[in-house]
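Removed: one protein chain of the complex. Kept in place: all other protein chains.
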Amino acid sequence: MGDLTVSIHNLKLKNPVLTASGTFGYGLEYDDFMDVSLLGGIVVKGTTIHPRQGNDYPRMAETASGMLNSVGLQNKGAKYFATDIYPNLLKYDTNILVNVSGSTIEEYIACAEIINELDHIPGIELNISCPNVKEGGMAFGTSCASIEAVVSAVRKVYHKTMVVKLSPNVTDIGELARSAEASGADSLSLINTLMAMAIDAERRKPILSTITGGLSGPAVKPIALRQVWEVAKSVKVPIIGMGGIMNATDAIEFFLAGASAIQVGTANYLDPMITLKIIDGIDDYLNRHKFSSINDIIGGLQV
Amino acid sequence: MGDLTVSIHNLKLKNPVLTASGTFGYGLEYDDFMDVSLLGGIVVKGTTIHPRQGNDYPRMAETASGMLNSVGLQNKGAKYFATDIYPNLLKYDTNILVNVSGSTIEEYIACAEIINELDHIPGIELNISCPNVKEGGMAFGTSCASIEAVVSAVRKVYHKTMVVKLSPNVTDIGELARSAEASGADSLSLINTLMAMAIDAERRKPILSTITGGLSGPAVKPIALRQVWEVAKSVKVPIIGMGGIMNATDAIEFFLAGASAIQVGTANYLDPMITLKIIDGIDDYLNRHKFSSINDIIGGLQV
Amino acid sequence: MRKTVQHLKVIANLRLNDDHHILVLQSADKLEQIHPGQFANLLVENSSTVFLRRPFSIYSVDYAQNTISIYIKIIGEGTRALSKAVVGSEIDTMFPLGNKFTLPTEKEKVLLVGGGSGVASLKSLAQSLHEKSNEVAILIGARSSKDLVELDEFSKYGTVYTTTEDGTQGVKGYVTNHPVLELELSTFQRVYSCGPEPMMKAVAKKAKEKSIFCELSLENTMACGFGVCLCCITTTIDGHKCVCTEGPVFNINILKWEI
Partner (left out) sequence: MRKTVQHLKVIANLRLNDDHHILVLQSADKLEQIHPGQFANLLVENSSTVFLRRPFSIYSVDYAQNTISIYIKIIGEGTRALSKAVVGSEIDTMFPLGNKFTLPTEKEKVLLVGGGSGVASLKSLAQSLHEKSNEVAILIGARSSKDLVELDEFSKYGTVYTTTEDGTQGVKGYVTNHPVLELELSTFQRVYSCGPEPMMKAVAKKAKEKSIFCELSLENTMACGFGVCLCCITTTIDGHKCVCTEGPVFNINILKWEI
């Protein structure tokens, strides 16, 4: 067994496999299938200060090797999370991060302040890249000025590990990554979903109620790898890579490109135990290639 | 049989199906398989003023529902095209567009000037979006200022139909589309390939010699549809849509999103006769839905 | 039974007609109780276009053989690929998922109304109701007689009525044209329905008018099937609910349907 532990700022992860926000609920939904505590960490559902109903149905479209969603951050709000969900998560021996979102900087701050009080939540993932909400969301993640504004504002009130989740829908992700780092991000995660669209030709209507939505799944992996690679060249903080990871080989590719940890998203829908298989597969790879630690391959692409 | 004719500026197309640059050679390679004159048009390989060897091998990687390429505009130059290839294309009764590329504005101009002299080439597609060349290429397509510079410079020397091919690797494609239109584009085509990357985990090396390359195929269709939809809302000139079109249903989706014509790229590799099947399928669709003309469905998405 | 993902063995693939198949899938483990209304989410391998799992009602359960059967109506690539499953091969199956129909606690007279592949969710319900000595009537609507399959199975558990749009069998028209819904509805204490949305809306409307208990099993596009993607919502008086976990069975009183 190789050494799978990695550090993301102050977080010590027993292995580099986390679950992506919006694809793993609060972990609880997976109790029937697996021991959630075996994971390096889980990132819970997008959370906002006020409860959100999310978008109308339909919210999903299947695409070639992928899917679109336009859930739109449906959640019962940060206070409900703190009082009704958080206590149930204490049973898990893993790092639980809350994915924090908002329509205004004030909302981000208010939400982060509530999460900051929760002892067993060692970090947040600041979602400045959700393509499925009308105001805020992705808009924050597409310019240096707005990234600086929201990241440094939250940095003032949030004192544990702050991961900033970048949007892939941009011209120069390296530049935006540097903004986020300079504004106080302890780590960067990417990619969120790509803005996309599906049409029902027979009915001549968009499939999603919101017309456009976010693309995820193996279709996006090549784009995600490229962006992780670019961000890894641009910043010093550790990177959490994701986008289309379906198996251990995919995960290894992200480590080689420069990610210190990875998140698994859409793949959880197809196989709820996939994260455990990926952990095993990473270990296998290290053994086969005679690496004693996962850290030996992070950024190890030979170019 | 419905009316499949469409107009792209001064071009009258017998049907809205063209082939995408770099995926159809000069048409001649398809003579064994089909009657190229049945197409609405063909866009020949990326052409530059000077001959280019293109990038080193390997130039291709298969991905989930797609592929990466980093051909890098291998071609024998505009003069060779004019003297050695162009005469062989005169046999075709279809619109032949040349995809024009360059590393500097001067190169674009010089190339467009040569093509401008060729009587049976009614238009060019200005490629400001190639992700596979070191200088120029995509860089021109990612800011309004550089789009204005190159498009208006070529406009001065090129007097037939000028289509400008946009890059999908941008934050706000609508804004860039407006720049291209304002600078004299008669039509816009999109999308070119998405910047992406593939890694060989076993060898710990990038698969492409160029590390990154361009993603095409059905994986990108949802992104392409969204960008065509955004551009259609932003400009008045006709749009030529492409990206992952594999069959007539895909093509219909692009028309509904606002494209007046479509290009078929990667699908030609899998089935060299696919374009003819797509033309038939479009006709079928019009009949089934009782539209007398393809123009009835262009931009016909009900939102 | 708690949710599991298992490779179930295809022990039979019964072709009912051109586009209706029944797959019998066997578990290596002892099956625990599965409730009427629950469904399974099947992985479609060997297809170049299908990405997500496909949900199907659990048509019947045989606890002695540890098998579940799935009734498949071919409508696209996923159902087509599954309908070709070879006996002896395995299908990666997530089950049992979703809530369940509410059964009467005392003997009642109940009506089941099914259309299309919706009938699939009603068989085990009919069986349970019958075993608990309720008086069961089953009304099945289809486009044409050839789409009416498995009627013998249903008739084991109650009186079967049919309608066909083309009049080739039973009453001509929609289920709502059948006298049992049209005229005799008030003789029933409960109505359960599953089928195309317009059909369920019509049934729900009639039940509501007569204030009869009515549960529907909804279909929906699902990415996960176990409550984590939040893609499969339906609008209720309590806000958005997930069809895959808080449904697929809903009482019409909580649905915000315009009926």
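The first chain written gets the first letter, and so on, giving A, B and C; residue counts start at 1 in each chain.
One rule holds in what follows: a residue touches a chain if its C-beta (ideal position, glycine included) is under 8 Å from a C-beta of that chain, and two chains touch if they have at least 3 such contacts.
These numbers come from a predicted model, not from an experiment.
*Asks:* Who does the absent chain touch among those shown?
*Replies:* B, C
*Asks:* Could you tell which one of B:G54, B:P122, B:G184 or B:G299 touches the chain left off the display?
*Replies:* The single option touching the absent chain is B:G54.
*Asks:* Using the touch definition up top, pick the residue from B:N15, B:T47 or B:T63 that touches the left-out chain.
*Replies:* Counting the whole complex, the residue in contact with the absent chain is B:T63.
*Asks:* From the list B:L11, B:I49 or B:V71, which touches the chain that is not on show?
*Replies:* B:V71
*Asks:* Contact with the hidden chain only, please: which chain B residues?
*Replies:* 22-25, 29-30, 32-33, 45, 53-54, 56-67, 69, 71, 74, 217, 266, 268-273
*Asks:* In the complete complex, the non-displayed chain touches which residues of chain C?
*Replies:* 45-48, 50-51
As a working rule, only the chains that are shown with their structure count from here on.
*Asks:* Would you kindly count the fewest steps from chain B to chain C, each step being a jump to a chain that touches the current one?
*Replies:* 2
*Asks:* In terms of CA centres, which chain lies closest to the overall middle?
*Replies:* Chain A is the most central one.
*Asks:* Farthest chain from chain B, going by mean C-alpha coordinates, please.
*Replies:* The chain lying farthest from chain B is C.
*Asks:* Could you state the distance in Å from the CA-based centre of chain B to that of chain C?
*Replies:* 47
*Asks:* Compute the distance, rounded to whole Å, between the mean C-alpha positions of chain A and chain B.
*Replies:* Centre separation, chain A to chain B: 34 Å.
*Asks:* Which chain A residues reach two or more other chains?
*Replies:* Expected reply: 61, 63-66, 217.
*Asks:* Could you pull out the residues of chain C that touch at least 2 other chains?
*Replies:* Not one residue in chain C touches at least two other chains.
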